[in-house]
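This report refers to the structure that appears directly beneath it.
Now for chain A:
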Amino acid sequence: MNSTWLLYMFFSLALIGTGLYALLTMKNLIKLFIGIEIVGKGVSLALLATGYAKANILLAQSLVVTFIVVEVCLVATALALIINITRHTKSLDVRSLTKLRG
Partner candidate 1 sequence: MNIETTTLLTVFVPIIGSLTIPLAGLVSGKARSAWAVLLGGFTAALPLLLIPTALGGGETIVRKEFVLGLDFILVIDPLSIFMSIVSSFVGFLIILYSLGYIRHEENQNEYYLMVLLFIGSMMGLVFSANLIFLYLFWEIIAICCWRLIGFYRLKEFVKKADKAFLMTFFGAVVMLLGFVQIYGQTGTFDITAMRGTIIPGSAVLLILFGMFTKSATVPLHTWLPDAGVAPTTVTALLHAAVLVKIGVYAYARLFLYGFRLPGAWPDVIPIIVVVSSLIAAGAAVVETDFKRILAYSTISQLGYIFLGFAVANEAGINGSLLFILMHGLAKAGLFLCAGIVIHATHKRDIREMGGLIKTMPITAAAYLLCAFSVIGIPPFGGFFSKFLVIMGTVRAGMIALAAISLFTAVLTMIYLLRVFAQVFLGEAKAPAPEKSGSMVFVVALLAVLSLLSGLFVSFPAKLAAAATTHISGWLR
Partner candidate 2 sequence: MIFLYIGLPLIVAALLPLIGRASKKLLPDVLGNGVFLFLLVYGLTGAKSLIGGGPVVQSLDWFGETVALKVAVDGFSLFMLAVIALVSLCVGLYSISYMEHYGSKANYYALLLMMVAGMNGLVLVTDLFQIYLFLEVAAIASYALVAFGLEHDELEAAFKYLMLSVVASAAILVSIAILFGMTGSLGFSGVAEGLRALNAPGVVAICAALFLLGFGLKAALIPFHAWLPDAHPSAPAPISAILSGLLIKVSGVYAMTRIFFHVFGLTPALSQVLMWMGAISIVLAAFLAVGQKDMKRMLAYSSISQVGYVVLGIGIGTPLGIAGGLFHLLNHAVAKGLLFLNSGSIQQATGTRNLDEMGGLAKRMPITAATNLIGSLSISGVPPLGGFWSKLLIIIALVQSHEMLLAVIAVLASVLTLWYYLIIQRQAFFGRLNERWAAVKEAPFWMSAASVILALICLGLGIVFSAVITSWIQPAADGLAKGMGM
């Protein structure tokens, strides 16, 4: 049972790792945001797996549902930001966002 949980956790960590890698290396705003989403998915997986492993799937499901709701808001905000940024800088490159420094 525990080993199953660890296996799930391993995959979820792998997802998170992938997402973080994307965040560290990608230049495109959209791709960066996809990185965020991958991290989010990893976290959902971890929550669900834990609920499953601890026989508390009901609670885990409610958590994930809430999480998704939160994420939707986040996506809306983030995309709004990205759209506005693109309007200002005419590009999707994150390197154009280094005006604030020091």
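By our rule, a contact is a pair of C-beta atoms (placed from the backbone, for glycine too) under 8 Å apart; a residue touches a chain by one contact, two chains touch by 3 or more; residues count from 1.
The candidates came about this way: all candidates are chains of the complex that A comes from, given by their letters.
For clarity, every value in this text was computed on a predicted model and none was experimentally measured.
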{"item": "Numbered candidate touching chain A, per complex, among 1 or 2", "value": "2"}
{"item": "List of chain A residues in touch with candidate 2 within their complex", "value": "5, 9, 16, 20, 23, 29, 32, 36, 39-40, 42-43, 46-47, 50-51, 53-54, 56, 58-60, 62-63, 66-67, 70, 73-74, 77-78, 81-82, 84-85, 88-89, 97, 99-100, 102"}
